[in-house]
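Missing here is one protein chain; the remaining ones are kept as they sit in the complex.
Every chain is named by a letter (A, B and C) in the order it is written, and numbering of its residues begins at 1.
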């Protein structure tokens, strides 16, 4: 059982009919339900709340932070981004989903542009397990299908992942590194590509299984405060 | 200009009509011609020669060793494999192609099974540049096509590459990490997936361009003998 | 609670008086006692047993294999080395200690010479935690001291570790990467430098704490058979 916070900017579900039809209560509601049904302790937080719902108290109590954002990336306050990063350094797991590859927090943690190629055309994605010995692939078949999705293609401008768990094949001809693990300070980061605001990707059972594995893995970082300042010390010898 | 040795087991071209039809003078002849036409100094060596043609004198004079093998992997002498590895440790480049993923030298250098999934069905492969800033991708478009080839699919049981340069999409639904860089000792290793004994893959111009880039990159390792034995030393302070 | 097998060549304790004085029942006895006292289920195996005590049945039942070897590296049968590596690929943890940097299994898993510089002079070693967020560093102070030990110095000819947990300072002026994590297939490998046959390093409480953390971490690999052969497959699309 992991203490999860699901963050959602919660913009398009309230402004775009097509999105509202798929996620009437917000993507966070579906993500929260998916994780609660697997026994996790889930809280949600959204952009409109004070501090975007991500106070120190909330983050202190979070083992894994799942992040959905798309239209409001730039509007997220820098102070909150900084706070998220510092909690990652201290061992909090971070699981940015799909378009969150362009969130401020992910970009800051990667140190790279995090750009990619994309196409919204409802094509089929086949996700391959590249690293069957990784806990996030535990229990999965060799590959699984997302029937209709937005395509993301390489080059994906991220640092070489510590471990690449998934790679995707798309009907339209592209490939993508769809499940990427990183460590920053004591915290574990898992970027997971599948998901979209107008396709019900988070209703696909195997995708929910991955989310479950992902928060378990991300939450297992050691709680250890990595200092963010330099420290003067005396000789030891 | 790189001093290249192209090694070929040279078995199927002499025993299998279908292979002989595509590579009448051996795959090494086509590889050598491709590299010579780009200005490299190329020598060939084959299984049947004494020491498989890979004496210390030959390897001392080799900046990049290109390796083709398929049917005779197990018959390659361990002493020669050892010699190849030691030259890699000392800075020689090593470029195993396609089925050489299962050569003794590559497996020994990786420390993993190097197994994969495959299908011989003449399907289309699209190779994507994942790392456009890598010298081996220099001058290439975002992707290129091998019209007919054998499929290789993940999981490919290798260590996480230092840099992943290419990833392939296959008509039949798979993906593969098709261009993987490693370092062992002072030597640079580039595994390149495209190629096959019954499809004329090494006649495809862009594939030849990659081979050219690959031997240049692999040859650029620093010549520095990494000792293979332990050394007793005196205190320095 | 981890199912640990402690392997020892058990040579010098029976042939060298100085070693026998420090480890009268063999280094394996001290290592086993250290791990049993922390609640692990420990079995020992030694060189003289059939199959060196490492049958498939034993390895199937082993979550983490701790390895001590020094004088008999070359005499270890290749078939047993192969068996150990295959169990690592399938998720068994492997913890080579000190001079086991030159064991056949570690060298085969690394793919590099694994050579280093050394000096037997009873000098002080200070081991620094480089990666405080790693589980193997859990509960440790910033550094700890081994009062008298053999020195190991860089360059240590291994691949770049996935994570470097410890680095050592030596009285005589050298440094060394003393705690190195790798993955091969599904298995976790942790090389730990401290230890020696004539200094009672494995009696030092903090060293035993590291051994405890190390077997817990190494044992946590996912049990997943990575095939060692290639597999022919049908198209999925």
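Note that in this section a residue touches a chain if its C-beta (ideal position, glycine included) is under 8 Å from a C-beta of that chain, and two chains touch if they have at least 3 such contacts.
Just so it is clear, the structure is predicted and the values come from calculations on it, not from any experiment.
Undergrad: For the chain left off this view, which of C:149, C:168 or C:213 is in contact with it?
TA: Among C:149, C:168 or C:213, only C:168 touches the chain that is not shown.
Undergrad: Go through chain C and note every residue touching the omitted chain.
TA: 126, 128-132, 142-143, 153-156, 160-164, 167-170, 173-175, 177
Undergrad: List the residues of chain B that touch the chain left out of this view.
TA: Against the left-out chain, chain B lists 91, 124, 126, 132-135, 137-138, 143, 162-163, 169, 171, 183, 185-187, 221-222, 224, 226, 236-237.
Undergrad: Go through chain A and note every residue touching the omitted chain.
TA: Listed in rising order, the touching residues are 85, 89, 102, 108-113, 115-121, 123, 153, 155, 157, 159-160, 162, 171-174, 182-185, 226-237.
The criterion applied here is as follows: only the chains that are shown with their structure count from here on.
Undergrad: Which two chains does the highest number of contacting C-beta pairs join?
TA: Of all chain pairs, the one joined by the most C-beta contacts is B-C.
Undergrad: Using Cα averages as centroids, what's the distance between chain B and chain C in whole Å?
TA: 32
Undergrad: Give me the residue numbers in chain A that touch at least two other chains, ranges are fine.
TA: 126, 132, 143, 162-163, 169
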